[in-house]
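Heads up, one of the protein chains got dropped from this complex, but the rest are sitting where they should.
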Amino acid sequence: MGLREQVFQYIISGLTLGAIYALVALGFNIIHNATGIVNFVQAEFVTLGGMLMYSFYSFFKIPLPFSFLLSTAAVTVIGALVERGPIRMAKSKAIIILVFITIGISSTLRGTALLVWGPDNMPIPSFSGEKVIRIFGAAILPQHLWVFAITIGVVIFLQYFFYRTLTGKAMRAVSANRRAASLAGINVNGMILLSFAMSGGLGAVGGMIIAPISTTSYDTGVMLSLKGFAAAILGGYGNSTGAILGGLILGVLESLGAGLISSKFKNAFAFLILLLVLFLKPSGLLGHGEAERV
Amino acid sequence: MGRRSGCSMVLGERKNLFLIILALLIILIPVFVKNKYYFTVMNVIGLNTIVVVGLNLLIGFGGQISLGHAAFYGMGAYLSAILTITHHFPPWPTMVIAMLATGVVAYFVGYPSLKLRGHYLVMATLGFNIIVNIFMVELDNITGGPSGFAGIAPLSIGKLTFDNDYKNFYLIWAFAFLCIVVSLNLVNSRVGRALKAIHGSEVAANTLGINTDHYKTKVFVLSAMFASLSGSLYAHYLSFISPRSFDFYYSIQVVTMVIVGGMGSIWGAFFGAGLLTVLSEILHVAEKYNIIAYGTLLTLVLVFLPEGFLVGLYRLYQKRKMKALIGGNKD
Partner (left out) sequence: MNNPETMLSAYRLRKAFGGVLALNDVSFDVRRNQITGIIGPNGAGKTTILNLITGIYPPTSGNILFEDKRISGFKPFQVASQGITRTFQNLQVFQNMTVLENVMVGLHTQTRSEFCSCLLHLPKVGKEEKMVREEGYDLLCFFNLGKKADWLSSDLPYGEQKRLEIARALAGKPKMILLDEPAAGLNTKETEKISELILKIKEKGLTIILVEHDMNLVMGISDKIMVLNYGQKISEGTPRVVRMDPNVIQAYLGKE
């Protein structure tokens, strides 16, 4: 394979992974916008998506498409339970405490996953076979196309939801100004619950569509979600277009870096980019600065 | 009738008494306890205490979250190992060099993150931890790679070499005691108050003349240096280090220790380190339960006792007492 084909290959795999980062970043943003919390449970949403799908398919013999939907629904419910349970019950509402609580819940869920499924990788079949498609000399799997298609579908759905439905607009109102939203009659607690549920669903979808390509295990979600967070910061924290842009760019840079520079430091690239963004332009590519009213 | 703030209520002016008790314990325990295993555990508690006490200054007083202290711990360990063995540096000055180097790195990671509103330090430190860990694994000709770095010589002062658990107990706990004393000094001083003020209301602290960015950064650097010191001691004690001890799971563990012990309480930090190290040891038998145990404990304490185990339980106890009194006087 010539250099051009190699680069194209890296870009394809970079965009694929980038799509997942984008989904995770969107999940982070939704919760952060609604509550100001950095939600560490995002990692487990991603993991559980893939693991539950594996169980539904391999153990309960439910056909793949239904396993997909079932798993999404399940993790959405888990997301809601996380909010309704520990977060809502927390005695202290200080953001630092709530963030720590998500760290605790994340560990708890990860520990549970370890006990239930063990430490091994779980194989998940591709959604529609393994026949390689060649475009410009690069090998593309059908699963890559699934990733792109589903991600685009999700993004369109979110656009529609946030800008065309009443609930979506209500959520945006809560992000903009919580007190004003509640005075306008919006059920703020309900919106927060919804934000967690949606993040759950998004994370699960992300985890499931990439699982056939990169397998899944009890801690797959950790790296993916951390990089997703880096993508969110890169794009401008809180900004949904930024999340998508950040995810794709991060995925491609990481892939190119691993392919062309050094594959040993693959995981470090994402975080080096994260640190660079924080130090040079903390508002990210598309974000604006945060003002604080006294 | 008024209440006094959490930890001063429990331990306040009696701090000198507790220090004396701790000093006595440190001196006397090796006289009565002979079991080698117990010493290993107590030494690990000591090492963790140093890290946790420093981290508590950052979290409890500075009000910031760091998920990267394993990296600073590891930097101390690896710098001590590499400089003393590969480059034949004298170990004691190396410890100091390691602390300073770690401090400088912490400054460059911390200052930009802490200038920003919001919890960017969490992510910056987490990212930093992962990067450092990857470097520990991949730069294998310097660090020994994933199989670790062996053959680190024990520390010695003149003829006295700290080469068994018993002697290391004194060494490690001498340092732990020092760190506790120094932290107590800081907390009960102008700087400690400034940090608490930043935690209470950063904007008000600023308008009272406190340069909050600098204070937050300095306490972050200080906590990193504590971790580095502990890492160096760890390296010389166990004579073998590997990257696996310095991943971000360890960062989460030490943060858990701070929270369970009670943010903003030096003695709480010590208690948290002790309790959770022991818990870890107990769970070592079934290591796969480690993660879920930590996670559940952290979550439960945070949800129901956010001021920390000790303080939280003390307050519950006080509330029960109050209720009983009021209930009794109801008619």
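Going in written order, the chains are labelled A and B, and every chain counts its residues from 1.
What we mean here is this: a residue touches a chain if its C-beta (ideal position, glycine included) is under 8 Å from a C-beta of that chain, and two chains touch if they have at least 3 such contacts.
If you're wondering where the values come from, they're calculated on a predicted model, not measured in any experiment.
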> Given the contact definition stated above, which residue among B:167, B:199 or B:236 touches the chain not shown here?
Replying inline: B:199
>> Can you tell me which of B:147, B:164 or B:185 touches the chain that was removed from the display?
In response: B:185
>> Contact with the hidden chain only, please: which chain B residues?
In response: 2-5, 8, 182, 185-186, 188-194, 196-197, 199-201, 203-212, 218, 222, 264
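Everything that follows uses one rule, which is that only the chains that are shown with their structure count from here on.
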> With chain centres defined as C-alpha means, what is the inter-centre distance between chain A and chain B in Å?
Replying inline: 32
> Which positions of chain B touch chain A when the two form their complex?
Replying inline: 63, 65, 67, 109, 112-113, 116-120, 122-124, 126-128, 130-131, 134-135, 138, 203, 252, 255-256, 259, 288-300, 302-306
> Considering the complex alone, what residue numbers of chain A touch chain B?
Replying inline: 36, 38, 86, 89-92, 94-97, 99-101, 103-112, 114-115, 119, 226, 229-230, 233, 264-265, 267-268, 270-272, 274-275, 278-279, 282, 290, 292, 294
